[in-house]
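Every protein chain except one is present and positioned as in the full complex.
Chain IDs A and B follow the sequence of writing; residue 1 opens each chain.
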Amino acid sequence: MPKVELKKISNFICRDISLRVGSGELLVLLGPTGAGKTTLLNIICGLIPYQGSVLFDDKPVDSVPVAGRGIGYLFQDLALFPHLDVRRNIIYGLSARNWGRKEIQARLDEMRGLLNIGHLLERYPKDLSGGERQRVALARSLAPAPRVLLLDEPFNSLDVKTRKHLRLEFKRIVRSLGLTTIFVTHDFKEAEEVGDRLAVMESGRLEQVATSREIFFSPNGYKVADFLGSPNIFDCESYEALGNGLVRAHCGGFPIIMVWEKENLDKIAISPEDIYVSRHEPPGPPINRFKGTIVEETSHNSVVTITIKTEARDILAKMRKEDFVAENLRAGAHVFFILPLRNLKGA
Amino acid sequence: MEGLRLTGMIERRNRQLLLVLLCVSSLLGLPLKCNSKEIGMAVELMDHAACAYVARNKGWFAEAGLTLSAYESYVTGMALAAALARGDIQVAYLCLVPAINVYANAKVPLKIIAGTHKYGYGLVVDSERIKAIKDLQKPGIRIGSVREGGAVDVFLHRVIHEYALDKGLLLNRVQRMNPPKQVLAIKMGKLDAAFLPEQWATMVEDFGFTMLVTAKDVWPGMQGSVLVVKDELMSDEPRVVRSLVRVTQKATDWVNEHPNGAATIMSRCLSITGNNILPLRAGEVASKLELTPHVLLRSMARLEYTTSIDPGIVQETIDYAHLLGYIKRAFRAEEILDLRFLR
Partner (left out) sequence: MNWLKRIIPGWELLPIAAFLGLWEALARLNLVPGQISMPPFSMVIEEFYHLIAGGMLVDNFLSSLVRVLIGFLTGSFAGIAMGIAMGWNDATNKALHPIFSLLYPIPALGWLPILMLWLGVGELLPITIIFICSFFPVLYNTITGIKGVPKDLVRAAEILGASKAEILTTVILPLALPNIFTGLRLEAGMAWRVIIAAEMVAIPTGIGALLMRAESLIRVDIIIVCLFVLSVMCLSFEKFFIFVERRLTGKWR
């Protein structure tokens, strides 16, 4: 599978983007809505004009027409042809490329097995569930044996459970095929789960390209940090093993217990929305439980961002507005907060 | 006749004012009779109703104690039938054939109490293209006629019958339109022949057309127009009906004795009325045509103004209408005739 390189890509949205995706790599393009992620995918496809160059295996494809670039594309709204049944949707690209009947049938059988959609072939998109539509759309984009796979927030419209399930399945399929893949999302957790590397975009610019851990612990500038939700990062001075994979880290006055089986533990991070805050002491074991005072509260839509002052440092937490009100919290209130084990990240 | 050539000289507004003045003067000249009867009257827009125009102009209706609450002309038979049925009008001067249709098809109870004239229909042709009746069957000949159900249509069928023409061929060529539209079409060279009632038939002679056949040629004694009243007027107000017959007879006699005067009166009345009731375009055509007393005189010479009416001819007409499919069932002429007041 080819490696993909973008050299100084610019248009009305994207500004001077240069990016490399290795052969068989799964790169996640991450950023808020309007950052230019979809535009960049369209540029790679050749669907919209641009300046700069797109290269597959060091060969420029700028003058290669869309159909000739060997790209599979999974649109945000899937773009299944509503007037064609599943079978004809999947083989659409094969018919367009004049594949023989036997080849088409063989490929269809492959997709059936790969994505478990054999029982759906006679149905129409309107009769499919959300998850089934995703599988069919993926089958359609994979059927013509593309060299590069582009996915534009494909799991957006699904419920949490189905989304998680499909993400894992998708990753397994893409890995098994060894496709060079660019996956677009605005959800960091999804990006973290899916991608080998992440490329963070903001306002048409590429802000940072690194692993998820690197980005999370060392965001490149306030824009990236802001997008990630300004995680709380604790520098670990020391730690001791507690057995059963647990360690206790000493982080500037915060004794934090977390699961850690690697060698060095330098930093611990937790996202503000993952911190549990309450007015009264919560029940349960006293693990990662601290006290502080709310010094600032900011409301935005249905989320309240609060700054909790402790002896050691300030902690940023986010709560749903109804929970904030239910707990009768406000600036000046004394609170308890927990850093749940499962939400801690170490580096 | 030569004295007054009002039609071309008086402006439209002045003509309307004149009509109003005539009406007012008629009313002012009316003897103060406490038992004057209001009646709605329909008058056809042709010199067939010469007696009605003259009688009104002379104030004879008013003299006889008849106040005209409405004085209308109707473009279609359906409209006339509806007005009769509703009671908007109780008296009508109209052609015999439409009267039969209104009675038999619209089931409006009415009686024919007098005739007004015989004949009054003609076939006019472009003499360069049509020299004989059989030439109507030549390829490309365009023929105009009024809609089915009119006296002119009956005349058309009689011509076909009398001259043994190909009925199917001819009827397929006929373009149905009212007389002013036919005249317009003739002026624009869109018709080669037209079956028309008088005075229209005579009028198009001024465009180079020739009268080829008249009603007299194909149906001796053909009844033209008649005077009809609703049954309820007959039963409720027989004196009024008698007055109507008397006035009609008086006016008819006057028309025969003073053709020039009658032509002058009608020349004025027909122009004004035509403007007011015909569709705009047709009205414009009608008003621009030379409806001079001279033309009317020529036209009137082709009618026989008489109130006498032959029940045998009426029966023949009823039977013929049945034969043509205008009416579902023929009936006896006595059902529709009541000539007791005719002298």
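To be clear about the criterion, contacts are C-beta pairs under 8 Å (C-beta built on N, C-alpha and C of every residue); 3 or more make two chains touch, one makes a residue touch a chain.
These numbers were taken from a predicted model, which means no experiment stands behind them.
Contact with the chain that does not appear here is found for just one residue of B:Thr67, B:Gln137 or B:Gln175, B:Gln175. Within the complete assembly, B:Val102 is the residue of B:Met46, B:Ile89 or B:Val102 that touches the hidden chain.
What subunit A contributes to its contact with the hidden chain is residues 42, 45, 47, 66-67, 71-73, 75-77, 79, 81-85, 92-93, 96-97, 124-126, 140, 144.
Touching residues on subunit B toward the chain that is not drawn are 76-78, 81-82, 85-87, 101-102, 105-108, 147-150, 171-177, 190, 326-327.
Convention: only the chains that are shown with their structure count from here on.
Annotation: 92 Å between the Cα-based centres of subunit A and subunit B.
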